[in-house]
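Structure first, then comments.
Only one protein chain is missing from this complex, and each of the others stays in its spot.
Chain naming follows the written order as A and B, and within any one chain the residues start at number 1.
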Amino acid sequence: MNYIYLSAVLFSIGSAGVLLRRNAIVVFMSVELMLNAANLAFVSFARMHGNLDGQVIAFFVMVVAAAEVVIGLAIIMTIFRTRQSASVDGANLLRY
Amino acid sequence: MTTLLAADGTSEAAAASGVFSLTWVLVALPLLGALILLVGGRRTDRFGHLLGTAMPAVSFVLGLVMFLTMLGRDTEERSIGQHLFSWVPAGSFQLDAGLLLDQLSMCFVLLVTGVGTLIHVYSIAYMEHDRDRRRFFGYLNLFIAAMLLLVLADSYLLLYVGWEGVGLASYLLIGFWSHVPAYAAAAKKAFVVNRVGDFGLSVAIMIMFFQFGSVGFADVFAGADGASKAALTAIGLMLLLGACGKSAQFPLQSWLLDAMAGPTPVSALIHAATMVTAGVYLVVRSAPIFEGAPNAQLAVAIVGAITLLFGAIIGCAKDDIKKALAASTMSQIGYMMLAAGLGPVGYAFAIFHLLTHGFFKAGMFLGAGSVMHGMNDRVDMRRFGGISTVMKVTWATFALGWLAIIGFPGLSGFWSKDKIIESAFVGEGWRPWVFGLTALIGAGITAFYMTRLFVMTFHGRRRWEDDVHPHESPALMTVPLVVLALGSALLGLLLGPTGAIQAWLEPVVGETREEHGVLPLWLTTSLTIALVLLGAGLAALLYLRRPVETRAPVGSVATRAARRDLYQDTVNESVFMRPGQYLTRSLVFFDNRGVDGAVNGLAALLGGSSGRFRRLQTGFVRSYALSMLVGAALVVGAMLLVRL
Partner (left out) sequence: MTGLATTVSAAATDTGTGEAVAFWLLAPVAVLAAAGMLLMKKAVHSALLLALVMLCLAVLYIAQDAPFLGVVQVVVYTGAVMMLFLFVLMLVGVDSGDSLVETLRGQRVAALLAALGFAGLVIFGLGDVTMGNSGLGTANEDGNVEGLANLMFSRYVFAFEATSALLITAALGAMILAHRERLVAKLSQRELSVERFRHPHPSPLPGPGVYARHNAVDTPALLPDGTPAEISVSRVLTARGDVRAPDATPADVREIERGRNDPRGVEQ
């Protein structure tokens, strides 16, 4: 049960990171942290329920996260090439 | 005192057969004429006036045949009802459109078509130089059709259709020369004041429906016996309001003098002989209702008496010949209303006076038109004078009409008006004195101003302007004048002393028993004649012996007041028009500020708040992520709340 609390705490820290950091890559890393926290929760629930479904789901999450990181970083790199800056605040043209 | 009334007569209307099956043709012919002339347009210009005259002429011939047939029938079979079609089949309210041709309607049919045809003939020559003559005839035909529908209707709703129709025709004809703003305004004034009366009539119809469940004459009169006095009084007063509007009685009389803006044939037909008498027809037709509501009947008599004097006083100070004649019309219809308000003792005489008045007033109006035609459309009597030497036929016919209206013994006005004065003296309490003396004095004043009019126009020194060369009018104008003058002279003799009119109308309006007035008959008659001679003599002295000023002198207070139509317009304006305008202005203000303000304010509010809310869109991903997280926290919180 403590694992779930730990998962919640890590998740919150990750979400705070998304909100607070400006470097795109650090934001991305915070998202990864959130995904990991979710994985931890899944695994803990798998143990609590007594079947491996949680672990399978956690596995898939990992795979998908990996794919996502690949694409995300490629995008960040492309953006960096054009703008020479990796700040998320740069994309603010949809303002009022 | 009162005998059983028209209820029996109309409920036993015989079915239309023989010549009476063509009753609807009476209305249809002029209507067809109007349709052809108005829809056909300029293409019908060449024959428009002839077609327009032919239609009422054929209707007259047909009416005459029907009259003769009716004469040959027994009294019980003289009332004909013709069913036209089922009009309002609405559940509990079933109304069929039908025509009722009884003795009362017959009088009106003959009057309208007869005098109407004569005026049509006159108009051919009078409007000869007018480009829109064809349109004029179209409107005239429309009027004839509507008036016939009014008098032939067998239900109040169909009567209302005719009522509105004549109002429309009156508006169109008064404002015939609509390019002159003053005339158009006069037409509007007539229509608006009429509307007030129409409102009264429609309320009366509504009360009738509420009370009797039907608005056909038969049903209403059958139910009038058992209805409550309050309901009958309400209906009666509302009907009176309607009659006042149409017949230019006090308090809705302000439009009649302005209606002289229309061409003279219009004034003759509509505002002398026929439309303005529709109110009298309504009151006489609704006799059963008024019999059950004595207060309403008293109101009718009072209105008649007031208008009688009102018109007479105004007529004394008018220098415009048409306006003077219009004031005279107002006054004479006051006589008719007074007679109708006296109950069964006076109904027949009201109709009698209506018929004779139709002749001599129309004759005088056409005569005035003839004078105007010769005087280059001048109307100021102060610039007339001495026309008798140049326009002999006009002078002679006008003289007969003049003698008729003042009640010269032997002519028709003497028989009809004197009968009314006699009936006015019948009754108990204060009534016979008030009404009788009013009628008497009115007769005197009538003699005065009509003599003034006659003398100023036809006698005395010539006060013509330089560009007028009066000449006698063409035959098409003088022949109708002659016919009408003959009618003025002889009609009274035919109907009055023989008792023919009373006998004829008895099945409809009830028996008119000879009642004794508070003054003996010989006294009434001699007083009348004396007052007439006095009035005529005074007018002759003032306007024949003494030279007439070409510019109107300032005159006394009374003269000034009479010139201003006894301030009727001022009163109307201050009591109705101004408050109405204030109301409009305040409503407009309220609409602009209140309603528009609310709507615009709402729009501004939305715009302003959207401007504020826009600032949420900072464009930064992080603030959007913040709102997402806050939302997620709120969702979790809500879920916890629900569980707990």
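The definition used in the following text is that a contact is a pair of C-beta atoms (placed from the backbone, for glycine too) under 8 Å apart; a residue touches a chain by one contact, two chains touch by 3 or more.
If you're wondering where the values come from, they're calculated on a predicted model, not measured in any experiment.
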Among the options B:18, B:520, B:579 or B:637, the absent chain makes contact with B:637
On subunit A, the omitted chain is touched by residues 1-6, 8-17, 19-23, 25-26, 28-30, 32-33, 36, 39-40, 43-53, 55-56, 58-60, 62-71, 73-78, 80-81, 85-86, 89
Residue positions on subunit B contacting the omitted chain are 618, 620, 622-623, 626, 629-630, 632-633, 636-637, 639-640, 643
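Heads up, the rule we're going with is that only the chains that are shown with their structure count from here on.
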Note: in the complex, subunit A contacts subunit B through residues 15, 18-20, 22, 88-89, 91-96
The residues of subunit B that touch subunit A in their complex are 614-615, 617-622, 625-626, 629
